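For this view, one protein chain was removed and the others were kept in their places.
Up next, chain A:
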Amino acid sequence: MSDIVEKTLTALPGLFLQTPGAGGPAAARAPFSSRLGGLIRGITALTSKHEEEKLIQQELSNLKAAVSAPTTTLKMMKECMVRLIYCEMLGYDASFGYIHAIKLAQQGNLLEKRVGYLAVSLFLHESHELLLLLVNTVVKDLQSTNLVEVCMALTIVSQIFPQEMIPAVLPLIEDKLQHSKEIIRRKAVLALYKFHLIAPNQVQHIHIKFQKALCDRDVGVMAASLHIYHRMIKENSSGYKDLTGSFVTILKQVVGGKLPVDFNYHSVPAPWLQIQLLRILRLLGKDDQRTSELMYDVLDESLRRAELNHNVTYAILFECVHTVYSIYPKSELLEKAAKCIGKFVLSPKINLKYLGLKALTYVIQQDPTLALQHQMTIIECLDHPDPIIKRETLELLYRITNAQNITVIVQKMLEYLHQSKEEYIIVNLVGKIAELAEKYAPDNAWFIQTMNAVFSVGGDVMNPDIPNNFLRLLAEGFDDETEDQQLRLYAVQSYLTLLDVENVFYPQRFLQVMSWVLGEYSYLLDKETPEEVITKLYKLLMNDSISSETKAWLIAAVTKLTPQAHSSNIVERLIQEFTVSLDTCLRQHAFELKHLHENAELMKSLLPVNKSCEDMVVDASLSFLDSHVAEELSQGAAPYKPHHQRQEEKLSQEKVLNFEPYGLSFSSSGFTGRQSPAGISLGSDISGNSAEIGLKETSSLKLEGIQKLWGKEGYLPKKESKTGDETEAPPVSQESIIENVDQTITKKDPSQALTQSKEEKEKQLLASSLFVGLGSESTVNLLGKADTISHKFRRKSKVKEAISGEKTSAHNMTRSSFSSPTNVTYEEDYYLDNLRDGRDKELEKFALSAELLGSESLAEPPLVEKLSECRRPAPSLFADDMEVFHPPRSTSASLASESSLASLLEETTDHMHSDLTEVCGTEAMSLSSYRIWKDDCLLMVWLVSNKSGSELEGVNLEIAPAENFKITEQPGCCLPIIEAENTKNFQYSVQMEKPFTEGNLSGFINYQMMNTHAVQLEFSVNLSLLDFIRPLKISTEAFGKLWLSFANDVKQNVKMSESQAALPSALKTLRRKLRLHVVDIIGSEGLLACQLLPSIPCLLHFRVHGDVLALWFRSSCSTLPDYLLYQCQKVMEGS
């Protein structure tokens, strides 16, 4: 029957097109006479908002009566629903109709169902509780033989669907991927994309099917699958490198115009498809030379083909330029891309200009000369009447700021800041100004004044990090003590002047900063006495507009100043005033001050001058109370018990409820499926997840593209610049730059240059002050490491290099002769044959080379394999687990002498380690690495072997700071020289900062050969969560206690492959592949524990039920269970 329906459907549009006006449009115009029409006309006739409100309320109450009346037919209901949607769009509440929308979708015929579904998608949102009632309808419609119904169901699923109900429809939607109609396949792919967005774990197993969708003969289906790929590659680009060739092929075909004409848009072939592909290539080619090389050709062609002067070609060009600058650079392409950017920037169309500026901000770091080329345009944009253009220009300037142009740029930013009212812009801009000021401030006065502006405008909305950083900067100071004092003195003076101004209100945060600085550093003043400062603070304290928090700061400042003051009238008045304050906090401060004031000696020792950075010695053990305690004890008092001890005793005495974790609760838990951990973990304050907090803090100020060259080391004032690199770049004189500008102008238009007006000259002067410092350093550094300007204020390093972890015994290693066997290439032609069995001519036309399918087995890195190859020294529960893997030694390796390496490996057998893999190399040098899974960290060992006959000099290996990792250099890493045919090692210990599945650690190595230029090589290695998981050896009792204390939990049932379908083998797999510690086994249940380094514990309880494994994770960290679960699923289902 479905066949007939299909035939009818396919026949319809053809017939329809032959008779225009017979169907759709006529029908569309028809319902003018409907009741909706009446309502709309009624509203338009009204004049006031008040009347409208009355009319709609009337309408709504009518509708309310109508929808709940039993006599209302579905057809009428449909009509009501349309009116409800309309009312809701006007901003009135129609929530009473939501349930009826769901009912309509459930019960109506096609037309009614369609409106029902539409109403549901407009009324409800993903987490709305009523949505659960829709699931059944969706399931039914997905199974319908009517294509239109299936389409509607898929549409609604792709828009809103409750996350927890995905398993109910997932198999049905998977089936639809094989449907004969492309529209169904396409919608199914998009539905799965939606699922991937809201619950990636649940669609993990269908990745192979996505590949089929990518190879689909219909362009629409293939394009839809790109959404999923874009997403997946964004999350983990290294897993999909092998698909690069296929994406390149597709793009080539699209650009070459091989798609059906239907997909052309204004005679540009499939622009949306092109852009999506370019985005994917961008992600794949980032920092990866080999992959990037594959796409150079097609990018070149895209740049060349996009000639048409139409918006959509510019859209493609923009994406193309962005990709060219993001992947591994190729100078030829960069040149062309730079030319394209010129087209944007110089375009008279404002939209294109805006995008040109945006493109410049992307690329400016790599190629500062581009900014010089377009400097006059940039200056014009700075005064553009459209604030959006202005803002984008400032963003661009922000990225080219250096020590020479900082004052002009910050001035421009402040000008803009004073004009803008929107909070988001203010917060954003203030953060940038503060950052620039801290980095490049030319002198003290400027710095303090700029920060004053920041504080008074940014006020209470700005990021609290800004005042905190500022105060820390003042307090910790720099290397030069006299300069520090001058800065502090200037700050104090400037605040006193500000406070003298009458009738000005400063934001609370600013006042807090002032009071702290005045409290700490007023002693530097010559003229004003502490009494005068106290008087000013007192005046502020009596001001009603000041919050009690700020008042507490003020009192603290007064307290600090009191020991320095000679007379204390005001202090006494203040004490009087505030010891009776209604605010308890202020009252406490006042009492403290009062008591300290009575004991001048104590006060002076407690509040020393200028010691804010030094720790005070406090007798934490309260030893001075010992005699008192002894006395009390001798008189028969009970000894003190700490809180937790008391609670334990109380529990053990009560014995009412059994708090033992196991036995009771689990038998009832059964197989409930996956429970969302999010809801639980949100409310749990118990888990102090520091990583997450850190994330929150950093997220607000994201300085994309700005190089963090300066860490926490030291401050290099300008006078010391001879030690820095700055001297290498001689400062450009103003004249030469003006000349430079003149030249560019004359080149453009010689006649214009002759009649330069005064205004233009001003602009050029501005240009020269803005772009100073860019010219001389503008040697195009493709790797973007050119920023060598020393910063004005660099924080003094307070933290000594903390070298944690024991030293490894791998120091005296000399040679390596390993070549890794893991890079096996899969070259089977098997899939090729499969694909090309000649059934489908379409496929021929749009075939996506068989390598795509052939790569299935490679799509996920063979992590598990790698792990199982490690040696396991620990004694095990199961005898057959004792197998020891010896890393295979390749005889084909080009280097000789294996003996010394063997000794190295023996020395490191205390810990498990991986095989040696080559990460990069040249003819002269090869860099390989292996990892040692130490108990407290992951130790990455890099072996640099010199394969040439001469010495390598200046070998330097640097690991780029990665978002998720904390990297500590181990001692013995400095290697100035590597002798011929020799091998040296670098060691880094790596720790994970927040849990994730896989991450990339990248870095570069540079060296110099005798008599040749320096070489720099980039490399990256993949680290998985499992590298950081260690067994947690605890007892069953400890497990029980920990279990109760953790709030984040995740449950899931996993189907085991047949080979493991028993408790012992499942246990073995988990222990071997995930490195979990088996705590206990109770019947068919098992307890396992592990920790994520450094010390985030995670517990696992599991139960075997036939071939299903019920897993239950708990941890103090909210995300860890999810990631572990994923790994578990992989090993349990995979092997």
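To be clear about the criterion, contacts are C-beta pairs under 8 Å (C-beta built on N, C-alpha and C of every residue); 3 or more make two chains touch, one makes a residue touch a chain; residues count from 1.
Simple rule for what comes next: contacts and distances are computed from a predicted model.
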Chain excluded from display, named as in UniProt, from "Trafficking protein particle complex subunit 6A", "Annexin", "OSCP1 protein" or "AP complex subunit sigma": "AP complex subunit sigma"
Full-complex contact with the absent chain, from A:S238, A:N311, A:N469 or A:T529: A:N311
Full-complex contact with the absent chain, from A:L104, A:L190 or A:V1079: A:L190
Among A:D175, A:D386 or A:E572, residue touching the chain not depicted: A:D386
Residues belonging to chain A that touch the chain removed from view: 1, 4-5, 8-9, 11-13, 15-16, 18-19, 21-25, 27-29, 31-32, 36-37, 40, 82, 85-86, 89-91, 93, 109-111, 114-115, 118, 121-122, 125-127, 144-149, 151, 155, 158-160, 183, 186-187, 190, 193-194, 197, 219-220, 223-224, 227, 260, 262-263, 265, 270-273, 275, 311-312, 314-316, 318-319, 350-351, 353-355, 358, 385-386, 388-389, 391-392, 424-425
